[in-house]
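Some notes on the structure that comes next.
Every protein chain but one is kept in place in this view of the complex.
Labels run A, B and C following the written order; every chain starts at residue 1.
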Amino acid sequence: MTALLKTRIFEIIESPEPGDWEGRWFDRFMVVLILANVFAVILETVEELALAHGAFFLGFEVFSVTIFTIEYLSRLWVCTENKIAATGGHPIIVRLKYALTPGALIDLVAFLPFYLSMFLTIDLRFMRIFRLMRLLKLTRYSPALESFATVIRSESRTLGAAVLVMAILLVFAASFVYLLEKKTQPEAFASIPHSMWWALATLTTVGYGDVTPATLGGKLFGAVIMILGIGMFALPTGILATGFSREIRKREFILTWRLVAGTPLFSHLDALRIAEIANLLHPKKVPPGYTIVKQGKAAHSMYFIVSGEVEVEVPPQPRRLAGGGFFGEIALLTESKRTATVTAVTECQLLILEVVDFRQLLDVSPELHDLLTEAMKDRLAQLRAAGQTD
Amino acid sequence: MTALLKTRIFEIIESPEPGDWEGRWFDRFMVVLILANVFAVILETVEELALAHGAFFLGFEVFSVTIFTIEYLSRLWVCTENKIAATGGHPIIVRLKYALTPGALIDLVAFLPFYLSMFLTIDLRFMRIFRLMRLLKLTRYSPALESFATVIRSESRTLGAAVLVMAILLVFAASFVYLLEKKTQPEAFASIPHSMWWALATLTTVGYGDVTPATLGGKLFGAVIMILGIGMFALPTGILATGFSREIRKREFILTWRLVAGTPLFSHLDALRIAEIANLLHPKKVPPGYTIVKQGKAAHSMYFIVSGEVEVEVPPQPRRLAGGGFFGEIALLTESKRTATVTAVTECQLLILEVVDFRQLLDVSPELHDLLTEAMKDRLAQLRAAGQTD
Amino acid sequence: MTALLKTRIFEIIESPEPGDWEGRWFDRFMVVLILANVFAVILETVEELALAHGAFFLGFEVFSVTIFTIEYLSRLWVCTENKIAATGGHPIIVRLKYALTPGALIDLVAFLPFYLSMFLTIDLRFMRIFRLMRLLKLTRYSPALESFATVIRSESRTLGAAVLVMAILLVFAASFVYLLEKKTQPEAFASIPHSMWWALATLTTVGYGDVTPATLGGKLFGAVIMILGIGMFALPTGILATGFSREIRKREFILTWRLVAGTPLFSHLDALRIAEIANLLHPKKVPPGYTIVKQGKAAHSMYFIVSGEVEVEVPPQPRRLAGGGFFGEIALLTESKRTATVTAVTECQLLILEVVDFRQLLDVSPELHDLLTEAMKDRLAQLRAAGQTD
Partner (left out) sequence: MTALLKTRIFEIIESPEPGDWEGRWFDRFMVVLILANVFAVILETVEELALAHGAFFLGFEVFSVTIFTIEYLSRLWVCTENKIAATGGHPIIVRLKYALTPGALIDLVAFLPFYLSMFLTIDLRFMRIFRLMRLLKLTRYSPALESFATVIRSESRTLGAAVLVMAILLVFAASFVYLLEKKTQPEAFASIPHSMWWALATLTTVGYGDVTPATLGGKLFGAVIMILGIGMFALPTGILATGFSREIRKREFILTWRLVAGTPLFSHLDALRIAEIANLLHPKKVPPGYTIVKQGKAAHSMYFIVSGEVEVEVPPQPRRLAGGGFFGEIALLTESKRTATVTAVTECQLLILEVVDFRQLLDVSPELHDLLTEAMKDRLAQLRAAGQTD
């Protein structure tokens, strides 16, 4: 019984399957709890709130620490369920190894300071920082943050180069403005490190205006620095934005790849052809009752159904299509207006193919070509027949 | 008679055909009226203007509300003319369904508060907000706003990830600066929420300068935050700009696709080949009398005529070309200077093919290859003959 | 004689050939004069300079106006030399037509106000603006400004959409901040137009800090506006930067196209193949004595000579290569280090082919493939023979 419970807990908290509702709700609960904790720390610094609701804040802190402690101990208990980790030797060693992973350490920091503060006097300010560290627990649940870390790692060479250029520019800006302004404003430009405050505020275009050059030379040099700033300090901007977009797109490709591989129409193809097809399709999830295609609207795409069921309103009576089916292909070949309305009956996972990519799809798979051509003939015949009896 | 009027009103206000001048003018009138309303609301807040021209502002408001009311009722009346909607059952149900669409609700909000204010006391400030909501009526007339919404929807995953990174950075920035600056500036950095004002102004590079760190630690941390700001807060910039460009280009593709499909030279091709060709051509509209190509100028493109008529000044007498014709192709193969001037006789819709894309166009359609080669031979012969008699 | 002089002046001031030194110097002189004029206007507003050097400024103004007048009259005189314009009828009509072109009007505005000011009393401020208009004369000499105008025109649809989004955001920002801040700061936020000053400074991230919200609501709303600002107001940035890069690259393509067409090795190819080759090559101009390739350095490219002469330091004695020759091709096939040093003897116009694009070049032209393969064999044999005797 314990073994079963252990396996179940492992499934829920460590790697919930897509359809595992308990696992999903556990994840959601943890995300909400972490966010609520961060909000509590933030709001507690507002003195009126701290005074008025002190008891509530304390209660919430105790509650959160309890949950985090239970979560940590559970993870430590069930980590031996992991097939790969389990080959690492005696359960104690496996658990020790687990406790030293970054994820487990972040979990530990989330509640340990609370217990320590009972025995030791920890500065309230440090306590707050430790409590804000709970935000890091989100990394377990957010693929976005993971993507972001990947981008920084993969672009590190380019970013490093940009940062070096920025650092050299900063040193020169601060040094020259110090030479030019020291006499007139001996406080704001007391030394090169002091002058860096102005230099950074100018180069980053933040421009507080609390310190500005006063001499003619200082202003001329300041003008040069402003212009250089917009050129040089924009480098990381472009690098990160480009890298981030690419990374997100790559992740979406992998998601699409899995959807394509799971579509009956494509599942017999090998991984390479699936990759080629995944490059051409875009995934879309629609709720039940959603009108996917409306009769008479302009048409630029066809749809493949991965899962779920749709209803095509063709005369004499609506037809149902389930996973593996496709629709909207007539518009691609003969007309530019939809010939029938299609509505989702259940939640549907669809893959969209835009007209621009259609030819390429047919090139990838000759069988698909035959299949689609056949299907189109049938449906057009059907539509015409219906039109005649109308 | 009423039925005819109803159909005509439906055509004018709901889906004017390209050539329907009444529909076009109705659209233009509504756009101007909406913009004038927004200007009126803005100017009315200037006290001198409100005092001096109060009567005018009131009159304009009554006029606008009247128009908006009539427009709303007309739309409600004629909405049953819509073929697709009409299949929805009894006219009352069709109209109720229509009244609940977002477009109809925006139309309702544009005038309803005015009538309500006669019976209820509505705060003047809320009235103003409701009147500014009329700006939303523009969405019906602006494809740009629609594109923008599409971009935000399609990039929502990437944007969401960027916003999460920004939020985490904001929380850390505000928390640390609060710890560092609270003692020295107990008011500006009274709590973490207070410190967020400085943190946001710095991270977004707005940099008001109304609050700046004063301690050494605060300044050092501020320097780090400035640099992180230009990196992290630029993510949405890049994502939106890229997505927006792509979306606009996609819309232009669809426009070009229709133009290509409507050009006699290409209309017999299937939708896929048209899509390939649309990728190579750029649309251009010129007014009558416009000189499209000037003899002796360098040549880098040829032109296909979608509609309208042009005059080619070739000896012995000018030749006219209409929709389906093409010109400027000689330069692509043999010379780099235009051999004849071409002027638009009527308003012309042209499709431009740049020399760089010419080869690809010929690959798409072998018939086009033959057609163009033949045409070029003829024209060159013609030109040479003319040159000899000159 | 007069006819000859007229033709010569036309050649010099209107369309100097690449090798026409008088025309080149005339262009340079005009550019310097225009820039000097703008500097003079700028410096004249500095009171001390105006008082101390008043006579000089006046003298320079009279000198400049004289030159500009002579230039304008010359252009008007010789414009009938233009072959295409000359077909427009009687010389007077041709000259009148010319006088109404934007270029001629800009030229006129550059000096006319000076003469008018002798008869009329023109406000000194307007005189200065008219004198600054001389900056517009630069458009005649700067392809960069022309490119910029082209980009704005070709991206006008996208830019227009972005500006509309920005305008709507601005109206909402100014309206809401007005509602929230009016009571606390009745002057800075006196009306919606007044509030737009703050809204724009925030949305564009300029952030002067002369006006900032003071209420809690205002600050919260301000935070939202800052974040929206970095997203929305960055749209034109991305659009313009992308468009500008593309436009410059297109111009460079046309330049390269002409260079390729002028290289003996490629000149027999048709325009399309030249276009394909131009896509693969990068132009480079080097002064005499420049070391193009250094023996022993890593090699990633080969070179084609468009014009000029180079010296290849191969044993037993250096070989000279002129226009139509090529070098550096050995490294592409067999080794990654240069086997010989190559120096420019005269000013050389080169076309660079990077190793990554080599295969594509061979695909474009099979004769080129044979030619290069043959040449490489010869040179390698030569080198090996030299190596053995060394």
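Note that in this section contacts are C-beta pairs under 8 Å (C-beta built on N, C-alpha and C of every residue); 3 or more make two chains touch, one makes a residue touch a chain.
All values derive from a computational prediction rather than experimental measurement.
**Student:** If I consider the whole complex, including the chain that's not displayed, which of C:I106, C:I122 or C:L200 touches that chain?
**Tutor:** Only one of C:I106, C:I122 or C:L200 touches the chain omitted from view, namely C:L200.
**Student:** Specify the residue from the set C:T237, C:N279 or C:S307 that touches the hidden chain.
**Tutor:** Checking the options C:T237, C:N279 or C:S307, the one contacting the hidden chain is C:T237.
**Student:** Looking beyond the chains shown, say which of A:L33, A:A104, A:I152 or A:A261 touches the absent one.
**Tutor:** Going through A:L33, A:A104, A:I152 or A:A261 one by one, A:A261 is the residue touching the chain not shown.
**Student:** Out of A:T7, A:T101 or A:S191, which residue would touch the omitted chain in the full complex?
**Tutor:** A:S191
**Student:** Of the residues listed, A:L5, A:L73, A:I93 or A:M226, which one is in contact with the missing chain?
**Tutor:** Within the whole complex, the residue contacting the unshown chain is A:M226.
**Student:** Using the touch rule from the top, list residues of chain C that touch the missing partner.
**Tutor:** Its contact residues with the unshown chain are 38, 41-43, 45-47, 125, 128-129, 132, 135, 138, 142, 144-145, 147-148, 166, 196-197, 200-201, 204-210, 233-234, 236-238, 240-242, 244-245, 248, 252, 294-296, 298, 300, 332-334, 336, 341, 355-356, 358-359.
**Student:** Taking the full complex into account, what residues of chain B touch the chain not shown?
**Tutor:** That gives, for chain B, the contact residues 205-209.
**Student:** Tell me where the left-out chain touches chain A, residue by residue.
**Tutor:** Residues in contact with the chain left out: 83-84, 157-158, 160-162, 164-165, 168, 171-172, 174-176, 178-179, 190-194, 202, 205-209, 212, 219, 222-223, 226-227, 229-232, 234-235, 237-239, 242, 253-254, 258, 261, 270-272, 275-276, 279.
One rule holds for everything that comes next: only the chains that are shown with their structure count from here on.
**Student:** Tell me, please, which of A-C or A-B gives a repeat of the B-C interface, judged by over half of the contact pairs matching in residue number.
**Tutor:** The pair repeating the interface of B-C is A-B.
**Student:** So what angle, to the nearest 5 degrees, turns chain B so that its CA atoms land on those of chain C?
**Tutor:** In degrees, rounded to 5: 90.
**Student:** Look at both sides of the chain A and chain B contact and report whether the same residue positions are involved, with over half shared, or different ones.
**Tutor:** different
**Student:** Centroid from C-alpha atoms only, then distance chain A to chain C, rounded to Å. What do you get?
**Tutor:** 41
**Student:** Listing for chain B: what residues touch at least two other chains?
**Tutor:** In chain B, 205-209, 234, 237-238, 242 touch at least two other chains.
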